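Complex shown without one protein chain; remaining protein chains in place.
Here is chain A:
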């Protein structure tokens, strides 16, 4: 060991032997004492204060300073250069994997050694190097970094300068792996990692920079990847189906992601995946879009799922699918209804269409495609929107509706009515609830919700007054669903109808109780129940003709009139004979029957308490029912064989009437009433709409004061479309009306601007 006062030459000779030992023969080991000796000599040299005037002027050259080190530093550089020269010479003839192995092995040895050397020269690093850097000198590094810089300049760049020999060797291995061969991934990882290590931030050597990695590896790697997959995907598609290609592309993408995990820098992920997505998906998106219909037609769920997953990775990849899906669903819906209509007995009439069959056909198409959306398209919002758009289209316009926008809501309301009636086929509580939820699925798509509302109200009123509702719970459940979908206003009337029903029950009981207190029981032999229904909430019309109240029920009628008048003075009762019904007990036959009748039938039949035969004219005089209705009432009684009509306009009581049942239901609907109901509902809807459009325009104009024609029409449509789809000519007619009524006027000098008249 040279003394502390030894000159540079002596000192370096001693150090160089040690450095070389560590760098080249570390496996033989370095004794602790030798390491300490080396450390001490390096320390001693750096702390010696004598002047090395001549040598110090080489690098640094701040002669006045008392920090020693530049000589050692320069000698280290010379050592590294010489060391790397031998590596260069050995590596020159090597190629591919052999080159990589040699490179990796030497890299290990070199970096391990350099680590020790770095520690050996701790003092140099801490003082001389630090001061140089503090004073802004560039290209001065701590010893380890210096070793890397030298490796890069004298070895790495040398190999790369020969046609990027090193990077190409890695790329060749990766290609082999892509071709399905097994490669030494650890080797690739080691070499690739060295590229990252060589990226030194010139400003801050503690910071890693990916510059070397990117320039020498990543760019050529990405270019090679693009080339590889371009060739492969084109060749694959030329010989295989799109379905197979989807699988292949999916696998390839997964493989490349794995590759990053295994041996690449994570920074490469984004670029690599992006490039693969472009080459494997975007460049073939056309052919995928084209095959989409095929997959839909054959319900290839897995392929659809795969196509969705792939195309969702590129921008705008899904839009064509969404459009095609919408078209597909629409066609399926239209075809389902067309098939149903075609199956009808006469093939054309949608009047005979079974509401349940119609609703089921629509629901089936919805269900199937909703499942596709959820399963194959992960319920993605864009596909949900396509489904909704398509459903809205075929639910409102199809072979059954023709040009009528009211047919679908009518059929749906009729179906709901059938569900909510007693004796429906799905009366299991859970089945019913589910069926009602299904109705709501279609309801959501109905454009003319007001038509549904009107039909529903009419049907509900019938269920309630005839007492044929399946259950109060089911009714309440349906109303709460409608309320949730359309708000309080939509179901207000429906709820009021229930209130009236409940109040009526109480009223009937109270009346009965009161009568029992004030009358002899002999006077009260008629069972009487009443429904008092608010005119504004019930879609019921009083009879259009007179009715003579039979004297048999007149006392009861008068008692109730008085009772009600005393209870609610000022309220007017209108008796809806056309909706009321009766039960008559027979005592003119051997068997006692109970005849269940309408009030008109009752009025006719009680006439036979005093007569056995009556003419049409006599019956009309006695009942005051119009002839038109009366003859239909009589026809039903004759058909049921309660009356006999042997001579024209002459009706006899049948003394030998027989029936298998004790309770005989004679109360069948009269045909004329049925069709009238439908046209009346539609008339009501039309009137309501005119009013709604006008009210909406007034509300908008009141808020905006002036507005142009087009925006006004748009605003009206957007405000009303929740309830129904207003037609532009109807809106214009409403504008005409409001101009005439002077709610609005045209702004002077303009043709298409309106203003609100306060």
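Following the convention adopted for this analysis, contacts are C-beta pairs under 8 Å (C-beta built on N, C-alpha and C of every residue); 3 or more make two chains touch, one makes a residue touch a chain; residues count from 1.
Operating definition for what follows: contacts and distances are computed from a predicted model.
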item: Per UniProt record, name of the chain withheld from view ["Defective in cullin neddylation protein", "Ras-related protein Rab-7a", "Ribosomal RNA-processing protein 41" or "Rab GDP dissociation inhibitor"]; value: "Defective in cullin neddylation protein"
item: Chain A residues touching the omitted chain (full complex); value: 708-710, 729, 732-733, 735-736, 739-741, 746, 751-754
